[in-house]
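Here the complex is missing one protein chain, while the rest keep their positions.
Up next is chain A:
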């Protein structure tokens, strides 16, 4: 830290704490995990951690764009639950006519993607065209989707037909070359997201809007369209995550996707994206997601600290991440 204050050329040589912080935290967690439990670095555990991270991770990549462009989406958790419920209902209903097979799975996937896209566009429309604050809009839609899925399930659980579930299971549990599908899809989403954020016009426009909306407007950036696209993209990614999630449990209920929105936002912030917008990095978000998953995993594997304290530890990490961000900003 001292090198930061001395002179400016030094700063370029050393990445700042906002870059190093999350990476170091991840390494420390891996070392702690490996030293506490021999199975930690085993293929089974790593696959498990990554596959479970994939849902939040895919959503968090979309959230990175929304937050970078100065927005926020609180509705993603209940949106996922609603899409899962809808998907199960449609697939069950289509079962007599389509039978168990690839077409019905494709139908379910199409429903999930479409529902996600529409839900995202709706959030985006209310926020951009009608100019209502993102916090309010998505707080509202969060309640609406959560309530809708509870209603669809009549307060209980919506379950996919047993045969269908057996047929659909491989989408979560199988993969290519021993890497399961959720991990593959997560990796693709991350790579595309990172390119889009750091190399493409879209990412540059998102950062410009989050940094200063007026400047973006005066610089011929279509502010509303870009913002709308970030919400639509997030909705679509919630759909993608749900496609991976449904075969895991084969059911949806009022508690599906509970607090996912907060985990996704936390992962984005831990990764170094600025909460009020203007700067975002997708690879940071991935590290944020992994940090949160590893904490959970380590607490479950060891009996050092009660797993019930998971939330508290995550909370501390989030606050630390924001303090690091502020330090970086004060010096930049």
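We take it that a residue touches a chain if its C-beta (ideal position, glycine included) is under 8 Å from a C-beta of that chain, and two chains touch if they have at least 3 such contacts; residues count from 1.
Note that in this section contacts and distances are computed from a predicted model.
Asks: Out of "Isoquinoline 1-oxidoreductase, alpha subunit", "Probable alginate O-acetylase", "Ribose import ATP-binding protein RbsA" or "Signal transduction histidine kinase", which one is the UniProt protein name for the chain not included here?
Replies: This omitted chain is identified in its UniProt record as "Ribose import ATP-binding protein RbsA".
Asks: Using the document's definition of touch, tell me which of A:134, A:149 or A:208 contacts the absent chain.
Replies: Of all options in A:134, A:149 or A:208, contact with the hidden chain holds for A:208.
Asks: In the complete assembly, which of A:129, A:166 or A:219 touches the absent chain?
Replies: Result: among the candidates, A:219 touches the missing chain.
Asks: Check the options A:93, A:195 or A:304 and report the residue that touches the missing chain.
Replies: A:195
Asks: For chain A, enumerate the residues touching the unshown chain of the complex.
Replies: Residues of chain A in contact with the hidden chain: 8, 12, 195, 199-202, 204-205, 207-208, 211-212, 214-222, 278-279, 332.
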